[in-house]
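Could you have a look at this structure, given as structure tokens, before my questions?
One protein chain is absent from this view; the other protein chains keep their places.
Labels A, B and C are assigned to the chains in the order they are written; within every chain, residues are numbered from 1.
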Amino acid sequence: MATAAVTTERENYLNAEYGIKSWLLTTDHKRIALLYLISITFFFFVGGFFALLIRLELLTPAGDLVLADTYNKLFTMHGQVMVFFFLIPSIPATLGNFLVPMMVGAKDLAFPRINLLSWYLYIAGGLLMLLCILTGGVDTGWTFYTPFSTGFSNTNVTEAGLAIFINGFSSILTGLNFVVTIHRMRAPGMTWSRMPLFLWSTYATSIIFLLGTPVIAITLLLVVMERAFGLGIFDPTRGGDPVLFQHLFWFYSHPAVYIMILPAMGVVSEIIPCFSRKRVFGYKAVAMSSIAIAVFGFLVWAHHMFVAGISLYAALVFSILSYLVALPSAVKVFNWTATMYKGSISFSTPMLYALGFIGLFTIGGLTGLFLACLGIDVHVHDTYFVIAHFHYIMVGGALMGYLGGLHFWWPKITGRMYPEAWGRLSAMIVFIGFNLTFFPQFILGYLGMPRRYWQYPPEFQVLNVFSTAGASILAVGYLLPMVYLLWSLRYGKLAGDNPWGASGLEWTTQSPPTTFNFDETPEVTWEAYDYEHIPLPMEVTLER
Amino acid sequence: MFENLPLWPARASTMAGNVDLLYIFLVLLSLFTCVAIFITIVVFVTKYRRRLDGREAQQIEGSVLLEIAWTVVPLGIFMLIFAWGAIIYFQERVLPRDVAEIYVVGKQWMWKLQHVEGQREINQLHVPANRDIKLIMTSQDVIHSFFVPEFRIKQDVVPGRYTTLWFRATQPGTYHLFCSQYCGTQHSGMVGQIVVMEPAQYQAWLTTGGAFGSLAANGASLFAQLGCPTCHQSEMQGRGPILSEVYGNPVRLEDGQTVVADDNYIRESIVNPSAKIVSGFKPIMPVFQGLLNEEQLNELVAYVKSLNPPPAGSVNSPGIAAAETKPQQP
Amino acid sequence: MSAHVISTKLYVTIWIALMCLTVITAGVAFIDLGPFNTIVALSIATFKAVLVVLIFMHVKYTSERLTKTVVISAIFFLFLLLGLSMADYTTRLLG
Partner (left out) sequence: MSDSPLLVEHPEHDNPALLHHFATPEQQRNTASLGMWLFLATEVMFFGGMFCAYLVYRYWYYNEFAAGSRSLDIWLGTINTVVLICSSLTVALGVKAAQLGKRKQLVGLLLATLVFGVAFLGIKGIEWYQKYEEHHIPGHSFDVSDIIQNYPQIHIDPSHSQIYFSLYFAMTGLHALHMIVGIGIFAFLTYYSWKGKYGPEYYTPIENGGLYWHFVDIIWIYLFPLLYLIDRKPLR
């Protein structure tokens, strides 16, 4: 796509080779990142399409737009597509793939061919998921709770389970590649304490990929086998315990929420210093808090099961541990805020997204504290309060971080600038639309509206109408960048090598970079975020 | 318009006020935190906005003191929230002594409710106000969840075992009963009503309801019908233990452990006798799993429990007690 | 970090040890030790696994702290999964 009008440009990874084969068989981490970018965007719109249908159905209390079974499939596939095929791979597989080798000063990831294999596994899983959707879909909820999924649902549970199973190996291999690259491929002088914070958060994310994903893989495999052979492990009529499934599922899926948020936190930790022209306040604390989140994240899973019939004492333990994992997030929020103190702040699009991230993540995180609180969770569990909580973090937080990062590194990836005014406009639209969609859901939840409801008592309608209205604004906010980013590929103004005056090895290369990133291996002699010594380009100075 | 937009559901149980108090505290705390952070950010971004006067950013390393402060202070606040929430959870999970019992069976997609007196209801539950009610719940198929927003209570209903829930309604009225755990096609149709009545009214309702015989009486005939007395006789001559003093007492098991015979124990002893063998007996009791539906099981359990009635003074039927309790001012 | 070559003698010694332990663990299982049967069986298994990891997999000889860290963290997270799950199952009857 971008190979068209670039013949006059310098040689770079985009025009180094031509033809579809040079893309499908590439081992260049940057090209693979682009392959991911395209496929992930596709799945985002699939998931978003389901979201719009959900919101339309909920416009009225009666179940009138779609059938009950269809509605159940809609939210299931919305959740599964968004979580497994969009948000989990989003930042790691696109920005991570593109940036990790460049940030450490390497020519490629440690295992380039395995990296390509990851993408193919992702595509295989994705195609299976699409097949599953097109041949009738699944209706178990994204959580696959047994015994409904094993013994009662007669939809394509097996296909969906296998799709996520395959996709899991894509995640594992990506994580493995990142950890090994960060350990083994750092350029001379790139010590751990000089690494950009994005690397720290990618590293932490990869730990979860490596240690968590296998557990969901085996769990879904057991569900599939249970359906095929009637093992009885999760079947209460044969002495199995359905709650065991929940333990195994959340052992992965809670840490997985940190897979979704940590990379976005890493992006924000790059953007804020750059547009404040300051080093990060408390670099060490921010770096360590990423690792702490990854490790503590494994200790809290049963907070999704407070009313599932677990023991009272287990509930107490998991509640208190949930508060421990909230601490490192708090540390990050405070440090980002402090970074802006006495900075020189510009409101470019990435910065707007980053500020939006802090605000919405804080709200989402604080409501997470409500949920971790036993007395409150009993009331709001499985209501729209939970829906609002996680959309605040995943859409308001992670997705905003992703868009911010995409804008921030767009000039590096494509060599062209996106139109700034449109960027700021759509960031504002996303922010407003988002709050209108999901804030009413907190109130709905506390009022007692259960989630996964196809029809609901009429007294909940007013708030649902707000929510649906917000979702349509949100849709505009997401379609806009789609349009102008594509537009900029051809018409955007050429970006220099370092249009933001940003720190980090990736900005010392040309835009777009050459196939092997660096002509010669760089030697790092400066700290991360050394903004004191990086000149600010003239245009940025004037633009504010 | 806004008077129609409440922020919380009616407070209709003794728990509701406690939960709401904590909730309001958390909302205020969050509001305070958010406002503090957002104002700080707004001040910073306006005050230190990039200017054309060429003023540069001032590089600051960080501050260990600050890091410690903003780790320890939130930790303290978090522990407070945890403790407060844990106290409420304890109140919700630990049953009061003198409770009236009602059996609940969830199935795709309806709620079946059995009163000890024998009344059966579907998707509607009548209870007296100002009386502690314990729900003994199970499911016939998948996991459901019993949720009454006005009472601020919720508990998953898991197939294969009993889970329990208790509440004390304070306000007569009609409230939502939701199934809040996704359970298939008509999950959103698995809704009903909780009708809270003044005790006297409730007493009257009990007599009008179609009498099927009390739960325990039905259990007794089932007990005979299934041939249980061949082994469980009232004297020590049967091959099985005497059941008249089992419920609520510790039972010594063959493997040396001691367990208290609660509802789940009785249920398990019938469905799956081999799980816990009573000391001194052989594991000969047949497995009744699959032969009994959940309602019949509930009747048997109620019968076995009725053989060992709780000590004088405490009563197990909402009806009797409700007639005696004076309605309290909520 | 040149590779360490381990003597054939050591390999064979470890192999003999593993064989003996296998026979012992199978034999001990027939003796009634009460709850200690399980403890003995798992201790022997762990001992065997440690031998394999340290010698056959060269962890004892590697100068990389990282390898050891990876091994230990894998075991640590496995125990988190087992331990915290059992924290629920062992206390359900209590409340």
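Note that a residue touches a chain if its C-beta (ideal position, glycine included) is under 8 Å from a C-beta of that chain, and two chains touch if they have at least 3 such contacts.
In this text the structure is predicted, and so the values were computed from the model without any measurement.
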item	value
Shown chains that the omitted chain touches within the full complex	A, B, C
Which of A:P214, A:P419 or A:P457 contacts the chain that the document leaves out	A:P214
Positions on chain B where the hidden chain makes contact	272-275, 277, 283, 287, 289
Residues from chain C at the interface with the omitted partner, ascending	1, 3, 5-6, 8, 11-12, 14-15, 18-19, 22-23, 25-26, 29-33, 37-38, 41-42, 44-45, 48-49, 52-53, 55-57, 63-67, 70-71, 73-75, 77-78, 81-82, 85-86, 89-90
Residues of chain A in contact with the chain not shown	106-108, 110-112, 172, 176-177, 179-180, 183-192, 210-215, 217-219, 222, 225, 229-233, 237-241, 244, 247-248, 251, 516, 521
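Please note the rule applied: only the chains that are shown with their structure count from here on.
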item	value
Gap in Å, rounded to a whole number, between the CA centres of chain C and chain B	43
Touching two or more other chains - residue numbers and ranges from chain C	93, 95
Of all residues in chain B, the ones touching two or more other chains	93-94
Touching residues (chain side chain B, partner chain A) in the complex	4-9, 18-19, 22-23, 26, 30, 33-34, 37-38, 40-41, 44-45, 48-52, 55-63, 66-67, 70-71, 74-75, 78-79, 81-82, 84-90, 92-94, 108, 141-143, 145, 147, 149-150, 152-156, 158-161, 163, 176, 178-189, 191, 272, 289-290
Sites on chain A touched by chain B in the complex	63, 68-69, 72, 139-141, 145, 147-148, 151-153, 236-237, 239, 241-243, 276-285, 306-309, 312, 315-316, 319-320, 323, 326-327, 330-331, 333-335, 337-338, 340-347, 355, 358-359, 362-363, 366-367, 369-370, 372-379, 381-383, 443, 446-448, 450-457, 462-463, 531-532, 541-542, 544
Chain A residues touching chain C - in the complex, by the definition given at the top	183, 211, 215, 243-244, 247, 251, 298-299, 301-302, 310-314, 317-318
